[in-house]
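First up is the structure itself, then whatever we jot down about it.
All protein chains of the complex are present and in place, except for one that has been dropped.
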Amino acid sequence: MNKTLATLALLGAAAIVAGCATAPAPAVLDQQALAMMKASFRDQGIATVERLNQDLAQQACSAEKAPSEAVTKQVEAESLASIKWPSGGQYLGDWRAGERLAQSGVGMAWNNPSAEPAGNGGQCYNCHEINRAEVSFGTIGPSLWNYGKLRGVKNVTDPAAAAVVQYTWGKLWNSKAYSACSNMPRFGHMKLLNEQQIRDLMALLLDPASPVNR
Amino acid sequence: MSHPSDATALKTILIASAMLASLAAGAQTKSTADGIAEYRKMLEDGNPAELFEAKGEALWKQRRGPKNASLEQCDLGKGPGVVKGAWVEMPRHFADTGRVQDLESRLLTCMETLQGFNAAEIAKTPFGRGEQSNVTALATWIAGSSRGMKFNLPQGHAEERRSYELGKRAFFFRGGPMDFSCATCHSEEGKRIRLQDLPVLTKNPGDGLGFAAWPAYRVSNGEMWSMQLRLNDCFRQQRFPFPGFASEATIALGSYMGVNAKGAVSIAPAIKR
Partner (left out) sequence: MADPMRIRAQVAGDKATVRVLMSHEMETGQRKDSAGKTIPAWFIQDVTAQHNGKTVMTAQWGPAVSKNPFLQFNVKGAKVGDKITISWVDNKGEKRSDEAVVS
């Protein structure tokens, strides 16, 4: 009897030790990771720790695996609803200004003096080929060479072009509207660029006179 | 009388002209990338990181600080004073501090306990200044002492495995105004930012790439970059807030990348554009 009790006690002790050595449950690790992120960063210039507070889109896309279909749909629907369409229905600006914006990666980092969009660039060439004359382009996003031309946009005010024009505006304003975990920043929604700057990028992509559509 | 320096200067000018010519003829991405690869090859001879290695080695042996002691008894995970092979097994768990530490964190521990420096003060000092620049030099020499060795981080301790798991979550954490995570740039094969190829860090990216390429001397700004500085600048470009020097998140990311890089040959200290 004593021997059985002793064996049971040993097994119990072993279970406790094994429990200590067993890894924490994934949900616990998730919590620990969040706490670690909050504790490991501090404010610097315009980059404050508030930036680590995740919205649904960020939170849902912070795992190795893609979110569930339901969450994906929710993120995309909320993102679509958040889009602010251009005032006066004017979608296009100046493609020359757009090219300058696409070339500039300035803004929103802790070493930049202000978070005002007017001082920011779109950093588009970091990830995309746009005007083929620019050989220094990234490949994180698809090529945008001949963007308007390939989509048959000859006149942006033509109703036939409306769907493309609106999609492009929407994608620039809030990329997650069309792809929940898109790698592309949400230029309008996160106030990275203002309405006029987005119009200029639209012109770079859709204006038939833009070098992108040669 | 002609000077050898004239010949060297002429040779440099000729190489530069040839490279410019090859860049101009056919503004194709491939020849631009080839030109940059050529430039990188030329940089390999005479890496200024050696100056920092020499400085680091001297600092290791020199009696300094309020306790007037050297760092020669510092335990980097393989026993007091054992430097060779230590870099490729870090971050790892340390019994005396009860936590997982990377090299720079461990240097802070040793500089405080052995030499009497204030670790918190050094952590607050900007890169390139004061004792922080000494930490960089020490890290450069210690990493260089494992040159050619393969990464083999221990995962035997529960805390080491937990550090890996937390590092993985930090790697995929999307935040900031641009929704960037480490994974945004470093999780897909064959991607680049502008013309800078991006190593995939969710697995072993290969010898001398990613985790295996730092510390490194950056020619473009003439600075010696330790792993902590590399991570710091990643976070700046991700538009995140400022990561604390040797904070838990930075160590955990080192665990994640280092374990993934198992078997990769370290080329630190390397030279970068």
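So that you can tell them apart, the chains are marked A and B in the order they are listed, and the count of residues begins at 1 in each.
Simple rule for what comes next: a residue touches a chain if its C-beta (ideal position, glycine included) is under 8 Å from a C-beta of that chain, and two chains touch if they have at least 3 such contacts.
Every value quoted in this text rests on a predicted model; they were computed, and no experiment measured them.
For the chain excluded from display, the touched partners among the shown chains of the whole complex are B. Checked against the hidden chain, the listed residues B:34, B:50, B:112 or B:160 yield one contact partner: B:50.
The omitted chain makes contact with just one of the residues B:79, B:126 or B:222: B:222.
For chain B, the residues touching the absent chain in the complete assembly are 3-5, 8, 45-48, 50-51, 54-55, 219, 222.
Here, only the chains that are shown with their structure count from here on.
Computed from the mean C-alpha positions, the centre of chain A lies at a distance of 28 Å from the centre of chain B. Chain A contributes residues 20-21, 23-24, 29-30, 32-33, 36-37, 39-44, 47-49, 51-54, 57-59, 61-64, 108-111, 115, 125-127, 133, 135-140, 183, 185-186, 190-192 to its touches with chain B in the complex.
Within the complex, the chain B residues that touch chain A are 27-29, 32, 158, 161-162, 165-166, 168-170, 172-181, 184-185, 188, 190-195, 198, 202, 235-237, 239-244, 247-250, 252.
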